[in-house]
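Beneath this line is the structure, given in structure tokens, with notes to follow.
One protein chain omitted, others in place.
Lettered A, B and C in written order, each chain numbered from 1.
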Amino acid sequence: MQTSITLQIKLFGAFRQFQNGPVTLEVPSGISVAEVKTALWAKLQEIKPGADLALLHASALANSSSVLEANTRLTESQSLAILPPVCGG
Amino acid sequence: MQTSITLQIKLFGAFRQFQNGPVTLEVPSGISVAEVKTALWAKLQEIKPGADLALLHASALANSSSVLEANTRLTESQSLAILPPVCGG
Amino acid sequence: MSGKSFLNVATETINPLAAVDFVADDAHGAADVFIGTVRNHNLGKPVLGVSYDVFDDLTLNVFQALADESRARWGEKLNLYIEHYKGRLDIGGVSIIIAVSSPHRDETFQACRYIIEEIKKRVPIWKQEHYVDGDSEWVQGTSLESR
Partner (left out) sequence: MSGKSFLNVATETINPLAAVDFVADDAHGAADVFIGTVRNHNLGKPVLGVSYDVFDDLTLNVFQALADESRARWGEKLNLYIEHYKGRLDIGGVSIIIAVSSPHRDETFQACRYIIEEIKKRVPIWKQEHYVDGDSEWVQGTSLESR
């Protein structure tokens, strides 16, 4: 039987329209970062049905130390962040 | 008979070793800027016999609005400045 | 010996003099300081103010990477001050300050320019513009995905 992990995903920038606090996802251990984005897509649709989620394609998942590659696999519960395209300065 | 003009020449940078105030030269009207430098050379030798005047070759004569070309001719008494190579900043 | 760094996400008004004072160094003859401020217009549209959203932890990690990269390219001695504002600013408010000092000027200009260009592309910060008509919009940016 597959174990599951819990991902807390902080929303930044334009994603704040969905909610201000983090989104929680229960996902199977070993999930890839690309698959997490798909799961997040479903969750955001649930929060705000019909929302335009095109932005998600250009957005990256990261932890507090770096941006994660799409093929990285996650096996532990952790806190992540979804980062839309940046424009600091 | 040739008229003469009076040039007051301010000394800057390394030329301050000769004196702090301006040097006064009586020169013939129509003198070229290059010739003024020769006259200044003689005057500075007089103030401090044996001084090394190599610096004068690399120095420019100017008025308060611009550096003067060597072949410019002066026909009026005026105030000038002798400018050694610059190093501001 | 390596120079010193001050890297910060500010929630209080950014003070340019603090940056200038921090990088000052008896062995350094030059400092370049870049200051970004909120403009009263963008793409022809009048702007009232800007809110900056910042993922603090990762931002500070990228600031540290930029400091390391700058010292590797322009000398270990560089003193660096990098500070970005988080929260809402009115027109004229300082959103970012970068100060770099070095014994000589060329390194200060190059490193300062490098840091601001990289920040625009690599640091998790987002800008929401507030318009005169009451509307607000998140400014389009550079994707972190392709890196």
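Criterion: a residue touches a chain if its C-beta (ideal position, glycine included) is under 8 Å from a C-beta of that chain, and two chains touch if they have at least 3 such contacts.
These figures come from a predicted structure and were not determined experimentally.
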item: Contact set of the excluded chain (shown chains only); value: B, C
item: Option from C:7, C:20, C:65 or C:139 whose C-beta touches the chain left out; value: C:20
item: Residue touching the undisplayed chain, where the options are B:5, B:27 or B:60; value: B:60
item: Those residues of subunit B which, in the complete complex, touch the missing chain; value: 10, 12-14, 16, 57-60, 62-67, 70, 81, 83-89
item: For subunit C, residues in touch with the removed chain; value: 16-17, 20, 24, 26-41, 91-92, 103, 105, 108-109, 112-113, 116
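By our rule, only the chains that are shown with their structure count from here on.
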item: Separation of subunit A from subunit B, taking each centre as the mean of its C-alpha atoms, in whole Å; value: 75
item: Centre-to-centre distance between subunit C and subunit A (centres being mean Cα positions), rounded to whole Å; value: 27
item: Distance between the centres, which are taken as Cα means, of subunit C and subunit B, whole angstrom; value: 50
item: Multi-chain contact sites of subunit C, meaning residues that touch two or more partners; value: none
item: Residues of subunit B whose C-beta touches two or more other chains; value: none
